[in-house]
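Apart from one protein chain that is not included, each protein chain of the complex appears where it belongs.
Here is subunit A:
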């Protein structure tokens, strides 16, 4: 039997957990954006893929899988790292690819932000 009043309770335990979770989230997002080109053509850009992945290899796989062309844009001056640029609206597909554990990168869906309409 325990006495309720004598229990040690850390009022900040929960808050700490939440905090750490939030900081983890805010540090690095992967942004998936879409841009309109002429007519009904679009571009998809993926920005902020973690450094541990090789952008070139990702591109090679993705191009084959989505049947689209693409390129890597090195953007040193604005600190955005390598940006993968794909032709067409590949937002849903690339998100699936990034989160897929078996055939993709297996990233957490929370770190991915899909922009655009």
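Simple rule for what comes next: contacts are C-beta pairs under 8 Å (C-beta built on N, C-alpha and C of every residue); 3 or more make two chains touch, one makes a residue touch a chain; residues count from 1.
As a working rule, contacts and distances are computed from a predicted model.
Comparing "Fuzzy planar cell polarity protein", "Translation initiation factor IF2/IF5 domain-containing protein", "Phosphatidylinositol glycan anchor biosynthesis, class U" or "Protein BRICK 1" against the UniProt entry of the hidden chain yields the protein name "Translation initiation factor IF2/IF5 domain-containing protein". Residues 26, 31, 33-38, 40, 43, 45, 47, 73, 75, 78, 80, 83, 85, 115-117 are the ones on subunit A that touch the missing chain.
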